[in-house]
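Once you've had a glance at the structure underneath, I'll fire off some questions.
Of the protein chains in this complex, one is absent; all others appear in place.
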Amino acid sequence: MTDTTIKDPSLGARLRHRADVVVDSLQRNPTMLFGLSVLLVMAFMSFIAPFLGLPSPMEQSPRDRLQPPSVEAFFGTDMYGRDLFSRVLHGGQVSLVVGLSVAALATAFGLAIGLVTGFMRRVDAVLMRFMDALMSIPSILLAIALVALWGSSVPNVILALTIPEIPRVVRLVRSVVLMLRDQLYVQAAIAAGTSTPRILIRHILPNTIPPLIVQATYICAQAVIFEAYLSFVGAGTPPEIPSWGNIMAEGRMFFFQTPAIILYPGAFLAITVFAINTFGDGLRDSLDPRMQRSV
Amino acid sequence: MIAYIIRRLLATIPIMALVAVFVFMLLHLSPTDPALIIAGDFATPEQVDEIRRQLGLNEPLYQQFLSWAVNLLQGDMGKSIYSGLPVTTLIGQRVEPTLMLTLCTMLIAITLAIPLGVIAAWKVGTWIDRTVMTLAVLGFSVPVFVIGYLLILGGSRKLGWFPVQGYTSILDDFGGFISHITLPALALGAVYMALIARMTRATMLEVLNEDYVRTAYAKGLATRKVLVKHALKNAMVPISTTIGLGVALLIGGVVVTETVFAIPGLGRLTVDAVLRTDYPVIQGVILVFSLTYVLLNLLVDLSYVLFDPRIRY
Partner (left out) sequence: MTKHNCFNYLAVPVRRLALAGTVAAAGLGIAAPALAESVLKVVPHADLRNIDPIWTTAYITRNHGYLVFDTLFAMDENLEVQPQMAEGHEVSEDGLTYTITLRDGLTFHDGTPVKAEDAVASIKRWGQRDGMGQKLMRVTESVEAVDDKTLTLTLSEPYGLVLASLGKISSNVPFIMPKRLADTDPNAQIEEIIGSGPFEFVADEWQPGNQVIYKKFEGYVPRDEPASYAAGGKVANVDRIEWRYIPDAATASQALMAGEVDYYETPAVDLLPMIQSDPGIKVETVDPLGTQGVIRFNFKHPPFDNKLVRQAALWAVQQADYMYAIMGDPEYFEEFCGAYFMCGGPYETDVGSEPLREKDIEKAKALLAEAGYDGTPVVILDPTDVPVAHGEALVTAQALRDIGMNVELAALDWATMTSRRAVREAPSEGGWNIFPTWWLAVDQLNPITNISVATSGDNAWFGWPENQKIEDLRNAFAKETDLEKQKAIVEELQAELYDFVPYIPTGQYYQPTAYRDNVKGVLTAPVPFFWNISVE
């Protein structure tokens, strides 16, 4: 961020610059490329699953339950005789949609609130107390309570996982804003009578984006895991439509007998989260080396 | 310093009040009606209403909140709607397992993760570094219940070294306590270890590039001494922050770990209460959790003094 103190190029130019940095670092950083590729493969497999001619992930066949892997069912079947391979592939859709949506929503809301609180002291005092309160409630417990309150559905799970993340994003954005507010060029802009929204959008916002993108990858990775935790305690997405989390939650009873029900979705989930985290680490290293301090 | 602590403690009051109001409002919007759960299959609507009245659920919301808040200030958190036991008793029964699980997890994680992080930083760029860091990212990526089941499979089922489930109080039987707590602490520790190891490595890398460390090397001091005495000590401020704040991350795993290993802790108490809308219990436990969180933050801030004499309050 040191460059921003010297020059203040236009938003578009800087974003283009960042994009170049990312492409460039992808070439130089093989682990990041690896992370991104694995993630894309996982996403691709999940979203083409409906077109592969697999059995429907919802089609039950109670008499063919808990079958071992075979040519007809690569991963075997679950306790309702549903095709586990099909369920695991399709399950990526819900898991990834949850992960990405939570990341996007938490960042968007967090950014908006963070910009405002960072720049307006009076709003700040009130909003930050509220954020502190929200943050002091363990996020998973809050999410469980919210799902229990709103009912089990994919949008509700997304919202329930988003809300506890917002204060953390707000803090990050706010710290960047507070740091920038005292920079000469911002002070100069204020003195020149530039309107607050304009300052926020033109001078402050671009600088919050690199750390936010990195933060978003971690939120995404964590949301995929938390979705599984919610299912595990009985407050997850409706299990008829598979997600990696609810496949494991529904089949967890069988772990010592038919470990496949847990291990296959578990492996898909772990590989995906691993890929997201690796990608995030790579992004962090290339976008902002100084951010290594906030793991 | 004392003045600072007092100021910080006073600052927690509005936060706790906000939490209390927020949780109360949230819960009472719940579609679950405890009176119906209790009434069972044969009750008439009039009886359900009567149960609701007995539980005080028919009063207006603000009145319920006020009487709850007034009692709270007198140290009375109310009674569980279902068991009729005081919430303080229920929490009291559950504090030790959760506290011990968290402490043991922290202990294991810190003793393993800090050396690993230091070594990774020292051998930065080598296969050692890469292995440690890959394991660390993996620790973030595997759901804790999968780790838990795998540990039961290996540690209990195959080897027979550890019991499958349950908890023994450290006061009753120390050996039993250790054997019960090991697997859950390991399962829960993975994420935490990953977090601390990464943080340690990152901070160490930064510190190792500082002038005074280079000077220490130049003076011909032994590597071990430089790493521990000069570098690690200076890296401890951000590491201790991570240790403190990471506890919040642990809580998510605590809930799941307690279920897998049937540990009667606060996490399970909360989830059970949330799913059945046992208002007084949820309110009590969430308050306890958030108070812990706030106090922990204070402790973390105070710990800076220990590692960095320049910081004073």
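In order of appearance the chains are A and B, and numbering begins at 1 in each one.
Note that a contact is a pair of C-beta atoms (placed from the backbone, for glycine too) under 8 Å apart; a residue touches a chain by one contact, two chains touch by 3 or more.
Predicted model, so just to flag it, every value in this text is computed and none were measured.
Colleague: Using the touch definition up top, pick the residue from B:Leu138, B:Ile178, B:Leu275 or B:Val305 that touches the left-out chain.
Modeller: Residue touching the absent chain, from the options given: B:Leu275.
Colleague: Applying the definition given at the start, please give the residues of chain B touching the unseen chain.
Modeller: 31-33, 36-44, 47-48, 50-51, 54, 80, 82-85, 90, 93-94, 149, 152, 156-157, 160, 163-166, 259-262, 264, 268-269, 272, 275-277
Colleague: Identify the residues of chain A touching the omitted chain, counting contacts across the whole complex.
Modeller: Residues in contact with the chain left out: 58-60, 62-63, 65-66, 79-81, 148, 151-153, 234-235, 237-240, 250, 252-257.
The criterion applied here is as follows: only the chains that are shown with their structure count from here on.
Colleague: Between chain A and chain B, what's the gap in Å when you average each chain's C-alpha atoms?
Modeller: Result: the chain centres lie 22 Å from each other.
Colleague: Which residues of chain A touch chain B once you look at their complex with the stated criterion?
Modeller: These residues of chain A touch chain B: 129-130, 132-141, 144-146, 148-149, 151, 221-222, 225-226, 228-229, 232-235, 245, 248, 252, 255-256, 262-263, 266, 269-271, 273-274, 277-278, 281, 292-293, 295.
Colleague: Can you tell me which positions in chain B touch chain A when the two form their complex?
Modeller: Residues in contact with chain A: 14-16, 18-19, 22-23, 26-27, 29-32, 137-138, 140-146, 149, 152-153, 157, 195, 198-199, 202-203, 205-206, 238, 242, 248, 251-252, 255-256, 259, 267, 270-271, 274-275, 277, 282, 286, 289-291, 293-294.
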